[in-house]
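What follows is a set of notes on a single structure, which appears directly below.
Omission of a single protein chain aside, the complex is shown with its protein chains in their original locations.
== subunit A ==
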Amino acid sequence: MSKETMHKLVSTAAPLPIENIDTDQIIPARFLKATTREGFGDNLFRDWRYTADNTPKADFVLNNPIYAGAKILVAGKNFGMGSSREHAAWAIHDYGFKVVISSFFADIFRNNSLNNFVLPAQVSDEFLAEIFKAIEADSQTQITIDLVNQEIVLENGLKESFAINAYKKQCLMNGYDDIDYLLSLSSEVKKFDLAHANF
């Protein structure tokens, strides 16, 4: 639905070197009661970001002003495991991240991000370690995400390519979504609907 597009992004990055970050951490269940897609960014990583009395936790990366404005989130492997809640992708997008880099993504989260114009860029464990190292050395280091050439480039010249399927790449670059395509198949689908009437 969104006509957002993505080609190339150059930005600082927020580091979150924790493995197996599940969608309950990204957006806790008690914030899933909204009936719109907006406003979830305020509660992104809520319980890591704030204490029970809503005081920001100083040691959490999103509360550190040196990472303010980062459009890239860099996280440990197996990011987005658990619940299928798309609210996780909405929260990441609403907060302002356009790209999540990790060395492994959970399947449903990967689909949900792509459907919300957040690019899940999967890199090797080694390159992920290099990215964390680069951010640690200089919090303002610029990371280039080149979707067209499917490449991530660091300021120190290190780079690695990432995989994305051709269809989803086109969707991101052109702002397409899946429903437009599926609606175009409706006469074929009607035949399936009749053929699958009995089990």
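Throughout what follows, a residue touches a chain if its C-beta (ideal position, glycine included) is under 8 Å from a C-beta of that chain, and two chains touch if they have at least 3 such contacts; residues count from 1.
Following the convention adopted for this analysis, contacts and distances are computed from a predicted model.
Considering only "3-isopropylmalate dehydratase large subunit", "Acyl-CoA dehydrogenase", "(2Fe-2S)-binding protein" or "AIM24 family protein", the record for the omitted chain gives "3-isopropylmalate dehydratase large subunit", by its UniProt protein name.
From the set A:T12, A:N43 or A:N112, the residue in touch with the chain omitted from the display is A:N112, counting the whole complex.
In the full complex, subunit A touches the hidden chain at residues 1, 17-20, 22, 24-25, 28-30, 32-37, 47, 52, 76-78, 81-87, 89, 104, 106-108, 111-112, 115-116, 125, 165-167, 177-179, 181-183, 185-186, 188-189, 192-193, 196, 198-199.
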